[in-house]
Every structure is written in structure tokens, then in C-alpha cells.
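For this depiction, one protein chain was excluded, whereas all remaining protein chains were kept in their positions.
Take a look at chain A:
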Amino acid sequence: MKYALLMYGDERRWAAATEEEIKEAYAAHGRFMDLLTERGAYLGGEELDGSSTAVTLRTGGGRTLRTDGPYAETAEHLGGFYLVEARDLDEAIEFATACPEEIVEIRPVVEYQG
């Protein structure tokens, strides 16, 4: 099954991180991607730019409303995602546990047959 691992975090902490901390974070993600690749699980993934760069569109009633900023104003924002292939939810949880981020939401990807 395909799963998306959605990573959430406090952007202010990321913004305040030292160069050393940033280097270590990228290295940790590198090791995580190695693990996924080794297990044949890596399907893709991206880091997203900060929520301040977001534009949100809301369409309804024949018009489109455009606002600056992310869809939801919360302390933690979606900062990136991985797309993985896992045997089942337990393996997806195992991958998410190894993912070097504090909050990881696991979402099965709907797969269409035929």
C-alpha cells in the first residue's frame, strides 16, 4: 500500500535553528531516505517552503477567494512529506517512527483499480 507521511512542525523553531542544527536535520533526513530506499519503500517526497509563502484559494458560489497564508492558522504547519510503499499500516508506522520529525501524520493513499 502507498502511504503519505505528512510532517508537521513549529516553523519558528526551524527559523531560529543554528547552521549546525540545520545541517544535522538534513543529514537525519538523508539517513531516513537511505533507509526507505534500502527497504524499497521510497516513492518520493519534498520539503515545503514556509507557510508565509502560501496562497490559499477558496472556490464556491461561483467565485474564488484568494488569501495570503496557509489554509489553517495553527502552531504547527505542514513542512514536507514523503510518499512510501509499505506492506501495511504497521510498516508505515515503523517508517514514520524512524522519520526525524516530531509530528508525522500517516495517511493511506487511495489507489484506484482498473
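Criterion: contacts are C-beta pairs under 8 Å (C-beta built on N, C-alpha and C of every residue); 3 or more make two chains touch, one makes a residue touch a chain; residues count from 1.
Going forward, contacts and distances are computed from a predicted model.
Looking only at the UniProt record of the hidden chain, which name from "RNA polymerase sigma-70 factor (ECF subfamily)", "Heterodisulfide reductase subunit A", "ABC transporter ATP-binding protein" or "Sulfate transport system permease protein CysT" is the right one?
Looking only at the record, the undisplayed chain corresponds to "RNA polymerase sigma-70 factor (ECF subfamily)".
Which parts of chain A are in contact with the chain that was left out?
Missing-chain contacts on chain A: residues 1, 3, 86-90, 92-93, 108, 111.
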